[in-house]
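Accompanying notes for the structure given below.
All protein chains but one are shown at their positions in the complex.
For subunit A:
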């Protein structure tokens, strides 16, 4: 019971909306399935506590902490049956068995091996009480990826089959799964030592949409990219609903009163304000230099997915020169992963140095693409406003802002950093509306709020 509430509390810390009702349901569910089968307990809790598949990875990790393998979390880390002694011979022997398990794709054996490996090779520190467990140490000594050739050799059938050309990828996936097991195991052991609650809060990575754009690694960016489509769908429904409501119109008080004159001042027939026809135009101006490329790329993908919500979308990218990249992100041009590279390769974005220069870029944008911004345009500027000490060229931004219907600047840095170092954010923020936008969740909320109907 206590463990269940602990788990729920940890999940709430990760911004899962879990009400008391769900916790009660989870209790009932546990009662119904019993505690004998750990995986059943996992599924039962997932069914009652989760509201979406995207929460699952975080849930699984937290679950592993609160309901560890090997029964009741009795601190079995010290009593491994075959704890290898960390010697070279032990290592070789473990690798041998790992290769066999990978060949057979035997999940149970792999789980056991992960536990042994962390026990034998992941410990650091001197005394038994002061040490910790590191998946990094385990993996760098075990190096499971080097087993690829051996496993392939063992698996290759006499007669080469068609499916065998997939073998390498399959083995790589198995190895990656094993590495994940090792990471889980190391986390579990650390948790035993430091108390679950602390680890659950800190060590478990959040859902993809909470990852900071500026800190995201490559894998996390891939993850983020997969959130684009659902996010875009969500925004599209919201926008469509808003538009429907707007189409119904508001009451035009002045004209209603005028018409009511014929009925003696009783407003019998209300007059609705007529809706302004047409959808808004959207222009994106993105800094795609190294530091903020992930953010800009993600936003571009999002806008691309939303593109049928606008009458026209144009996208411009810059580092220190501006070029239009609308064509490059056009619909159907798949391969979102290569988008950034493609933009850098095909568009003319850099002059004679590779650092971003907002002043020059804004100036060039205002001169060359003035026709892109008009009274129906909403302009989004994406970037951290770090000009590398160059002239910020506030006048150019002012000129653009005067022409546009609205300008929003989304800054992936947190507001406390604005104005530090070479950041010109406060100066720009005086001209246009600047908002922090650090992760996909914020971006989704912002875009939903800022986009015009």
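In this section, contacts are C-beta pairs under 8 Å (C-beta built on N, C-alpha and C of every residue); 3 or more make two chains touch, one makes a residue touch a chain; residues count from 1.
FYI, contacts and distances are computed from a predicted model.
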Protein name (UniProt record) of the chain left out of view, among "NAD-dependent formate dehydrogenase subunit beta", "ATPase", "FeoA family protein" or "HNH endonuclease family protein": "ATPase"
Options A:43, A:96 or A:430, residue touching the unrepresented chain: A:43
Hidden partner chain, touching residue among A:3, A:143, A:156 or A:233: A:233
Residues of subunit A in contact with the chain not shown: 17, 19, 21-22, 25, 28-29, 32-33, 37, 39-40, 43-44, 46-48, 50-53, 56, 105, 161-163, 165-166, 169-170, 173, 230, 233-234, 237, 241, 332, 334-335, 337
